[in-house]
Every structure is written in C-alpha cells, then in structure tokens.
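With one protein chain withheld, the remaining protein chains of the complex are depicted in position.
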Amino acid sequence: MNRMRRAGFFKSPIWFLVPVIIYYAAFWIRPTISVIIESFTDKSGVFSFANYVRLFSQKSMRTAFLNTILFTLGSAILQFILAFALALWLNKKFRFSNLVLFITLIPMAFPPAAVGILWKTGLYRFGWINSFLCSLGLMNPANPVDWMSFRNLYAVILLIIIDTWTVLPSVMIILLAGLQNFNKEFEEAGWVFGANKFQTLKDIVFPIMKPTIITAMILRMIAAVQVWLIAVMIFGYNVVPFLVERIAYNVDVITFAKYARKDAYTISVIVAAIVLISVSIYLRVSGEKQKGGEIA
Amino acid sequence: MSMRPGKLWSRTVFLLILATIASTVILPILYFLTISFASNYEAYQFPAKIFPTFSYSAQLRYNAEKDSYTLLLKKGSTYEAVKTTQDVSDFSLYCKSQLNVLLSSAAVQELFNKAKNTDHALPIKLKKNFFRNYIVFFILAEGSMRALFNSLKAAGWTILISLILGGVSGYIMARYKFKFSNTFSTSLLVVRMFPAVALSLPLVVYIMKMNLYDTSFALAIVYAVPNIALTAWITSSIFKGISVELEEAAMVFGATRLKTLMTITFPLAFPAIIASSLYAFLAAWNDSITALIMTNNNPTLALLVYRTVGSSTIPNLPAAGAVVLLVPSLIFTFIIKNYINQLWGKVAL
Partner (left out) sequence: MVSYLKLNSLKKTYPNGVTAVKDIDLEIEKGEFVVILGPSGCGKTTTLRMLAGLEEVTNGSIILDGRDITHLPPRQRDISMIFQSYAVWPHMTVAENIAYPLKLRKMDKHTIHSKVQEVARICNILDYLNRYPAQLSGGQRQRVAVARALAVDSKLSLMDEPLSNLDAKLRTSVRTFLKEIHRNTGATTIFVTHDQAEAMALADRIVVMNEGKIEQVGSTREIYNQCGSLFTAQFMGTPPANIQKVSLISNQGRLIANDKNAETQFSLDLGNQSAFPGIDRYIGEEIFLAIRPENINISEPKGINETSIEIVEPQGAYTILVTKVFGSEWKIMLEGDIDIRIGQKVSLIIDPGKIMLFDAQSKKRVNFS
C-alpha cells in the first residue's frame, strides 16, 4: 500500500487490471445482463414472466428440471462416497499405488464427445457391454438387452453411472490432495487416545476434510447441472430431457421455431441461477472455516 | 511363508478392488479402441471383439456354374459367405469399403485365378489396412483436418488471452492489497463457475456484429472468460509463494521492475504458467456446447465428432475421430495431474 502511495496514483498497479475489467464488462457483464433482460421480456420487448410461465407449463421442461436435479444429486452422492473411499485407499501408498492412480485417472482425460461415443458403442444392443456380458456367460447372445431403450428414472440412473465413470477421478484427485496434505499426527493422536479406525475417520478425518470435500462437491455439482452431451449422444434429443439439453435442442434442432431463442435464453438464466445459488452456499459454508479453525 | 489369516484376507480384498478398478477403466477403453480400428463388417459383429484384428482368415471359392467367386470369412468355427461376384473391381471395392482391406485389381485377379484352380475353397489371409478408419476420417472425409486446426487455433487463442490477462491479474492480486481486492477475487470465483451456455447465447449476437461468427477467435473469447479467472487464481497462488524479497533483491542490485519480472519472477512461476495453459487448452479442446452455438461451417473437432455420431449408423469412424480427439487431452491431463496437488492441497478453492 505504501509503495503505491509513494509511486503516485497514476503509476498504481490497479491500472493494469483495467484491461481485465473491460474484458469482463464486455464479455461477461453485458451478455449476462442481456440474457437476463431477454428472459424477462416477451417478444415485443415488454417486461413479463411469460417466458418462464410458458416453459414451466411444458411437460418436457418440467421433466428436464426434475431430471437435472435428480442427476445432480444422485451423481454427487454416488461420486462422493466412491471418490472418498478410493482416495482413502490410494492414500495408503501401497506398492503400485502410483500405477493404480494413473489408471484411475484415465477417464478424467476423456472429452465429453469421446465419452459419448465410448458409451454409445457400448450401450446399443450389439455393443460391447452386452458382448462382455455374453462372453462371461451372463447374457444370452440371442437376446441382448437394449440399454438405450431405458427411459425416465432408469435412463437417468444409467447416465449417472456413465458420468461417474468419467468424473470420479477428478473428484477423487481433489480429495486425495486434501488427504495428502492432512497432518498425519491428527489421526495418530486419535489412535493413541483411544479411537479405533472408524471413530478416527468419523470424528477426526472427516470433519477436518470438510472444506476440501465441499469444494470438490460444489465444483462437481456445478458441472453436473450442465449435463447434456452424454444424454444426447446416447439417447438423442427429447428422450431424456435435461436443462442444458433443452438449450442445445432449441439452438441446434428447432433453431427457427417461434420461441426457440427466448426459451434458450430463459433456460440459461435458470441454469445460471442454480449455479450462483450453489456458489453462494459454498461461500457461506466455507466461511465457517474461520470458526472451525484452520488446518495447522 | 505362512501369513496370518487376517493378512491373507486383506490381501485378497485388496487384489479384488485392484482388479475391479483396473477392469472398469481398461475394458471399456479396450473395446472402444478396437471399434475405432474395426472395419464396417467387423462393426456389425456381435459379440464385439476386445482386441483389434490385423487380418481375416478367409476362403475364396469358385462357383463353376455361375463363374463367380464367393468370399467367406471365418466366424467362430465356420465360414460365412459375405460377397459373391464375378467382377474384379466389385470385389476390390467390397474389400476396401467393408473390410478395410486394400487389394489392387491385379491382386484380386490373381486370387481369382488361384481359386479357379483349387478344388474346394482357397484359404486366404486378407491383411487389414490397420489405420484405414483414421485415414478415412481425417483425410478422405471432408472437414476433419480443418476441424482439428480450428480446435488448435481456438485453444491457442484461449491460452494467449488467459495468460496475458489472467497472469497480470494474478500477479497484482498476489503482490498488492487494494481496497476492493476481496471483491475482485470473489467475483473471479463467480465467473469461473459461471455456465458458459449462458454467455455463448447472447455473445453470438455481438460476435455476428463484429463479423467474427464461426471463427476460432470468437470461441476463444468465450473460453477465456472462466479461464482468465482460473489463470489468475493459479498464478496468484504461485506468486504468493515467490517471496517478494527475491524481486526486491534484484531491484536493489539494479534491475528495473520489468527486467525483474522477466528474469526472476517469470521463470520461477513457470509451473503455474504451464498448468494454466494446459487448463486453458483442455477447456477449448473438450468443449462442444459453445462450439455448437457459435460455429456453423467451421466446427471444432469435438463438435465434429459429436455431429458424426448422428450421421453414421455404425460407430467405427466416429470412434476413430474420438480417439484422435482423445489423445492430446490424455497427454495434457496427465501433465496437469502433477500440479493438482499443488493447487488443491493448500487452498480450499
């Protein structure tokens, strides 16, 4: 601060931030405001809730909303449990743990388009999932299951499983980093003073890891809310609707429909709102860190 | 050596978990890779193979009554007739398009002659042109190479914009505490998490007005929005770790601020710069939705692969495209993973 005062106001480094601020004003603030305004105005430019009303009166939209929530929560819970267990296991540093870590991380490197193809080739009736099950003798080659005919809840569950395959390593790696920076003596103090392995996990490791866990889960949920590509590649449009899938549908398929543009804008606002709510919950919870004490 | 029963049990469970993880990750990938090398004929086979094949065991049978030749391919323990023809070029075309086997007309004629002189069926081995799918996808199909370059260009611009704007912000945030620095970093946090979808839609309009629609640069503008914030966060973490005194020492010994930045700060912050670039690259390389919104005739590779799935009935060609899409992503993700401990270990976000 003193440095700044001595150098004079115009030499202050704040001026170097101006390009960034301009960039964000142009390419973030302005578009965000325009999207919000667009969603709250009808076709003639008058302020109204018509877009929202119209959207929520559509069954496909309500299903999309429900599916998105189901998917986000379901995948978050499943991925948290698996990722935490995996991170605890890998943290033990057994002989080949580096190799196992490497293998576990591979799915994380897959672009969503590649994941879509990977699983599409697996899920159709003559795909590799059924091939594998047949070679194990668990399925009759004459009567393979058509996974892609799943609908509703089963389809969402299938997508959660596929998403977990792709995304689990990225959650796990954040938790693993947290565990590796965890002072082992906290655990050892627990053991010395009478806690068994389970109690140590519950009373000591878990609470101290809370900030890391919340960070990982919030990031995960924000990405999960925006799921669309996997659903479209495997099931196609309109079969298992999700919020961003609806946007893509409006942009790519029914591009010139009457309300396509408005719908796309309005749904983006809804998605953005959900994300912002999650972020503020995160900020509030991580503010608890002050009360909970920092990691020594 | 006898282990205590408790140890034997835990060793078994350990190996079981290991096997489950390895197979869950590796099996799908193996199948996927094999499909990318599969010919059209192989793609229709069920059950699918887990390892790619390099050649076909086949038979060529001469049918005297019709003066035709039948190609039979080995399937399990029997041979399945797949093509019957009299014409050499017809046969050659079939081999090329359905089997990924390249045989010149002369070679086919030679086979025909041999078959004619053989009593029953002539056993032959047809060698696959192993990378044919990749060649078809990238060289023969239209637009694939261009899409690849579009992806690279978009990624390059994204890295450039993110590093310049983000790196500067990161440095300032690390070194100076000014009145609204907290607001600034919180807002960067919000921006980082903001869904790109909500930005791309309105930005398309401006992009069109600026005559940048359907260009990699336009894509980079959108990709850079969260990446500038991410770069700022990564670099500010690193810069905070580089003691101010190192810079002050340089300046005491005569270097200007600019020289100090270039010779001392920048080299020390190199890992952060690499990590930020890789994240920026992956953001641009992997995205489909923004490309969907903002391009039309100049898609990125990720978007192209997505589109190809819809248009073809069998997955072998799109799989080849997906594998190429996958390779840089794999490489860079593995480089980054070494930095993730640095990034996530200390700071909670």
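Labels A and B are assigned to the chains in the order they are written; within every chain, residues are numbered from 1.
The definition used in the following text is that a contact is a pair of C-beta atoms (placed from the backbone, for glycine too) under 8 Å apart; a residue touches a chain by one contact, two chains touch by 3 or more.
Note that the structure is a prediction, hence the values are computed from the model and not measured.
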Taking the whole complex into account, name the chains on display that the unshown chain touches. A
Which of A:Phe186, A:Tyr237 or A:Tyr259 contacts the chain that the document leaves out: A:Phe186
Residue touching the undisplayed chain, where the options are A:Ile36, A:Leu86 or A:Ile204: A:Ile204
Suppose we count only contacts with the excluded chain; which residues of chain A make the list? 183, 185-186, 188-196, 199, 203-204, 207-208, 210, 290-296
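Convention: only the chains that are shown with their structure count from here on.
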In whole angstrom, how far does the Cα centroid of chain A sit from the Cα centroid of chain B? 20
List the residues on chain A that touch chain B in their complex, please. 1, 3-4, 13-14, 16-17, 19-20, 23-24, 27-28, 30-32, 34-35, 38, 86, 89, 94, 96, 100, 102-114, 116-122, 126-128, 130-132, 134-135, 141, 144, 165, 173-174, 177-178, 180-181, 211-212, 215, 219, 222, 225-226, 228-229, 233, 244, 247-248, 251-252, 264-265, 268-269, 271-272, 275-276, 278-279, 282-283, 286, 289
For a test of understanding, state which residues of chain B touch chain A in their complex under the given definition. 14, 17-18, 21-22, 24-29, 31-32, 35, 44-50, 165-166, 168-169, 172, 175-178, 184, 186, 189-191, 193-195, 197-199, 201-203, 205-206, 221-222, 224-225, 228, 232, 285-286, 288-289, 292-293, 302-303, 305-306, 309, 315, 318-319, 322-323, 325-326, 329-330, 332-334, 337, 340-341, 343-346, 348-349
